[in-house]
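All protein chains of the complex are present and in place, except for one that has been dropped.
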Amino acid sequence: MPAWLKDQLPLIVLLLLVLLVSLSDSGFMAPGNLLVVTADTMTLFLMASGVTFVIMTGGIDLSIQAVASMTSCIVAALLPSLGFAAVPAALLSGAVFGLANGVVTTRLRIPSFVATLAVSGVATSVAYLVSDARSVLIAAADRDAYLGWAVGEIGPVQNEILVGLFVLVGLTLAAGLTPFGRFVRAIGSQERAVIASGIHADRIKIQAFVISGTLAGLAGVVMAGRLGSGSPTLANEFLLPAIACIIVGGTAITGGVGSVWRTFIGALIIAVVRIGMTFIGVSVFAQQIVFGLILVAAVAITMDRSKVATVK
Amino acid sequence: MTTVLEVRNGSKSFPGVKALDDVSIEIARNEVVGLIGENGAGKSTLLKIITGIYQLDEGELIVNSRTLALKSPRDAFDHGVAMVFQEQSVLPTLTIAENIFLGREQEFLRFGLIDRKRMNAAARDELAKVHLDLDPATRTADLTFGQRQMVEIAKALSLDSRIEGEVIILLDEPTSVLEQREIDLLFAIIADLKQRASILFISHRLDEVLRVSDRVYVMRDGRVVHEVASADAKIHDLHQHMVGRQLDHRYYREQRQVAADERVLLKVEGLTRTGAFNDIAFKLHAGEILGIAGVVGSGREALARCLAGLEPAESGDIEVGGASVRIAAPHQAVAAGIGFVPSERKVEGIVAALDVSENMSLAAKDRFLRHGLIDFAAERETATTWVRRLGVKTPSIRTPGGSLSGGNQQKVVLAKWRIAGSDVMILDHPTRGIDVGAKEEVYELIRDMAAEGLGILLLADTLEEVIGLSSRILVMKDGRISRTFEAPVGAKPEQIDLIEAMV
Partner (left out) sequence: MTGWGRYRSLAPVLVLLLLCLAISAINSNFLSVPNFVRLLSAAAIPMVLVMGATFVILMGSIDLSVEGVVALTAVAVSMLVANDVTSLDLGFLSLPVALVVGGLIGFANGFIHVRLRIPSFMATLGIGFACVGIATAVLGGYTVRISDRGFRDLTLGRVLGVPFSVWTAGLAVFVAWIIQERTRIGRWIYAIGTDEVTARQVGVPVERTRIWVFTIAGLFYGLGGAMSAAQLGQGHALISQGRLFTTITAVVVGGTALSGGVGSVLNSVIGVLIVVVLTNGMVLMGIPPFVQLGVQGVLIISAVALALDRTRLQVVK
């Protein structure tokens, strides 16, 4: 496969899928429907957006669904008393868990898939404590007053889309214009050369985890707004699709290559696949199977095997 | 005499290097053959051919009168060729017996289960051959380094009773980790071994080679250049053969060698790291190229890595530009103005996914930052300048570092440190794995840096290179500086002098 084709494959796949679905469902291409589909995809994209950086460094963050659930509980529980301040509080708690992930994996030198799995246990505990093991309802008035930025509409455009685009642009600029973005790529490509150049690779990795935790937190807040409640299991079933949309977008699990833009495309691919499956009558439950297989296949295709001597 | 192993007209190339060039050797039954040569002479490539890690491009490998294409060390083992690895292959989590028979447990299976009693008894027999009185059920993690080496040898010997045909044992630097007592024991074992096996013995220590072997091959530049019966060999002659041709002064740009400045850029005192180097002291002056010579294990690589902050020392003082600095991590070395050009360029030098300009500005800290953002214009300009100045052959400064040739990658790494403003450069095998034309360009660049007043610490690939380039040479042996040679133009030390200080 020529390099340019491999590079553009996710976009081509997306367009083909859209074409395929719109051929069988004429209503799919209606502008209103496309907006709804995109808006529905944004929580998934938000969860995956930050992890993209972690994966680009060659690590992984398996705590995002636990963190998102936790912040949904936090924001729902705090809204009545703190008002809008509940939102930054929730994001901050996401950031703190991201920091914990980063510190545990770099300072204690624990592989990230285990470190983040362990930290996610703590996050889930916090979620249960905050929510008292129940769904925490958000009053409609509170939601409109404080979460309108996430779940309202401006004209025909849902605010989720704007939040998603804001994150997409922000992270893309950060990746392209700051040393952080460059070091993330460099660490994923050859960490030892980066360290030998006098760069604090661990700090960069911690920053990536913090971004991942914060954005998982944001995803939790937006989800809470959409559903009108927070719950300790709110974001369950989101981890696999989130990882899948990063990999499907073309970011390699081995690190070094990738972008948030690719994750955006990946999220749309996952969304369209889901719609397509629903359309042909695959049950919601069975879709999980397909995503599992898509993930494995995408990892196998994008992975750079020259970088790993022994695959463990 | 029956020949049990022969390499006939063997050649082997790697990108940019001809590692073996028409090499022929043979080992007769019950013979001990020594193999000597400088680092990079082709000894280890030859070994890897014989043990099936590499395959010959041309020529034949004949074992027990059969021409073979060995696929793996295990394949070689099954054909009677056993290697005692320099970096030990004894696994610390397994017992002695398990290590000896790893991958060959078949003979001890009963109803699919391993009969430990029988396996341990068999292991005890093998241990007896190397006079090692240990319980075979001991975990090898609990053994000394020397004992593990003996287990390794016992493992090789276990072939003896298990295959038809002759057994050939390859010993690669087996004495480098042993105590004198263990060395004597090893030699006794080799003498004993000769009754039933043939041996190829590789060592840096010529006296040892002459002591145990019947015949010696000398390798240089991928070729066998000399063959002599040990009884007729003289150490001095062997050194001469290892060294070879006369130097071409122009090749190393000796006309450009400058006298070192008085100014001390780097001063090291009492630097120690247990097991690597001991009480190292030297000064590096501006404009000086200070070569460090030594065999593998002399501690020179560890010293270079220590000064780059990659493997911190335990004690000792380092001063850079007159100020005392602590170097426990690479960022401290970089901040002090020390640049490190690693021997493993693709691991610690170039970042494959970053483009040329990104690689060049990697160590430059805040130089290309404006309001926290990358100043692409300034970066581009600097990169373009250095690409021109060092003659980096690249389609553009946007080309990924990973797709350049070795020589051009090396130039990018050099540019990285020049841009970072390092005035002490540690060059760890700067010409390793790059082709001849690019080598000369690198020599030119090294001279440029010295002319501009940088101090250069050079670990060269060959003795020829270290002598040609350096203005002063430290020779390291067993972790200490054993001698210092002044190397002014016209009065360079001879390679043979260096070798005698090295081994």
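Going in written order, the chains are labelled A and B, and every chain counts its residues from 1.
The definition used in the following text is that a contact is a pair of C-beta atoms (placed from the backbone, for glycine too) under 8 Å apart; a residue touches a chain by one contact, two chains touch by 3 or more.
What you see is a predicted model; the values in this text were computed from it and never measured.
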Contact set of the excluded chain (shown chains only): A, B
Residue in contact with the excluded chain [from A:49, A:93 or A:112]: A:112
Touching residue (missing chain; options B:15, B:103, B:437 or B:490): B:103
Touching residues (missing chain, whole complex) on chain A: 57-60, 104-106, 108-115, 117-122, 124-126, 128-129, 133, 191-192, 232, 240, 243, 253, 255, 283, 285-293, 295-296, 299-300, 303, 305, 308-312
Touching residues on chain B - with respect to the absent chain: 72-74, 77-78, 89, 91-94, 98, 102-106, 109, 112-114, 116, 141-142
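Definition applied: only the chains that are shown with their structure count from here on.
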Distance between the centres, which are taken as Cα means, of chain B and chain A, whole angstrom: 46
Contact set on chain B toward chain A in their complex: 308-310, 330-331, 333-335, 340, 342, 346-354, 358, 362-363, 365, 369, 372-374, 402, 416, 420
Residue numbers on chain A that touch chain B, as the complex places them: 177-179, 182, 185-186, 188-190, 192-200, 256-257
